[in-house]
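The complex appears here minus one protein chain, its other protein chains still in place.
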Amino acid sequence: MPYCTTSVIDLAALIDAVAGPECGGIATFVGTVRCGEDDGPVRHIEYSGYEEMIEAEFAGIAAEARARWPRTRTAARHRIGIVLLGEASIAVVVAAPHRAEALDACRFMIEEAKRRLPVWKKEVLQGGEAVWRDNTGRRVPSGGGPRDPD
Amino acid sequence: MPYCTTSVIDLAALIDAVAGPECGGIATFVGTVRCGEDDGPVRHIEYSGYEEMIEAEFAGIAAEARARWPRTRTAARHRIGIVLLGEASIAVVVAAPHRAEALDACRFMIEEAKRRLPVWKKEVLQGGEAVWRDNTGRRVPSGGGPRDPD
Amino acid sequence: MSILRIRCRLFARYAELLGRDEVTVELPAPAVVSDAVRRLRDVLPEGRLLPERPLVAVNQRHVLPGEPLADGDELALFPPLAGG
Partner (left out) sequence: MSILRIRCRLFARYAELLGRDEVTVELPAPAVVSDAVRRLRDVLPEGRLLPERPLVAVNQRHVLPGEPLADGDELALFPPLAGG
């Protein structure tokens, strides 16, 4: 099952994929495109990624989670392409017999996904201007601007 | 909005209730009725509770979460009555601008709910026999049996 | 000496064990939660099936056995919790 999708992420389908009578708890995390007070007026976000490597990394992250919490079942998606305000860009779902395993593994997977998935986002502002935004919150104008820190 | 319900818990509706453009992450936990390998053959569970106090405790837990993580929005439900295998008995949903707040507050709320909500469950086994089950996993036959530890 | 009327409620297995879910007891003031529990164990048929130190709530708030009681309080006795 591919981890990348260009469609709206269907959380209920991911939950159904991991739920089972042996599972007592399901933890999920959904990351959504936000436009908070400290942000400029974002129209939408364009996510791009190295898709084959996202598949490999997310599969590795899931395998590591299952190795560390052996009774967990996991599902995850990262959306690529245009994502509107309020829509989900990422979802991680973990089912387990007990809640601590589900919560711990869910957190592990979202933290590792943030750290490891080769994904980039370009914010398209209301006026049409586009800026690259990294996970530190730093904005870099599209098409030029200062070099990344060495 | 009442925290107790006798209906199937609608996770999507809880998520919709907390989602908003200022929120970048939504963490959820759903507890489901399980029938794992170490359990006997459970037909369903009957949850009962002191409903007015569940409302007060869950409202208090949510208020504590919002005091500790001020930018969170929370929703939660505990189901009372007959709950079938695989169905949700509890759901906690937390939206926040950043994922750490959402994940931390979600975990706080489910842990406090487990610790504080005046709820009891009676497992009804396939043969019709009923046993009370507490959160330590101990089973006590319905209608008699040993006293609780003092 | 004043008298405290305490409405005691039993839940789940305790209600099942004692065949009732409510009883009002009268206690001489001052009194704390454990005094009321002792009275319940003494006066109710099968009262000894209740533990000496059950989980308790007064007026819908979890409290410890030393919590003082006031006239008209509601005391709830809880078996081990099983929510979630």
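Per-chain residue numbering starts at 1, and chain names A, B and C are given in the order in which the chains are listed.
The criterion applied here is as follows: a contact is a pair of C-beta atoms (placed from the backbone, for glycine too) under 8 Å apart; a residue touches a chain by one contact, two chains touch by 3 or more.
Predicted model only: the values in this text are computed from it and were never measured.
Visitor: Determine which of the presented chains are touched by the chain that is not presented, and list them.
Guide: A
Visitor: Residue-wise, where is chain A in contact with the chain that is not depicted?
Guide: Answer for chain A: residues 31, 47-50, 52-54, 56-57, 78, 89-90, 110, 113-122, 132-136, 138, 140, 142-144, 147-150 touch the chain left out.
FYI, only the chains that are shown with their structure count from here on.
Visitor: Find the most central chain, measuring centrality by the gap between its CA centroid and the centroid of all protein CA atoms shown.
Guide: Central chain: B.
Visitor: Suppose each chain is reduced to the average of its Cα coordinates; what separation in Å results between chain A and chain B?
Guide: Their C-alpha centroids are separated by 26 Å.
Visitor: Would you mind pulling out the distance in Å between where the CA atoms of chain B average out and where those of chain C do?
Guide: Chain centroid spacing, chain B to chain C, equals 25 Å.
Visitor: For chain B, give me the residues that contact two or more of the other chains.
Guide: If we look for residues of chain B contacting two or more partner chains, we find 31, 110, 114.
Visitor: At least two other chains touched by the same residue of chain C: list those residues.
Guide: Answer for chain C, listing residues that touch two or more other chains: 84.
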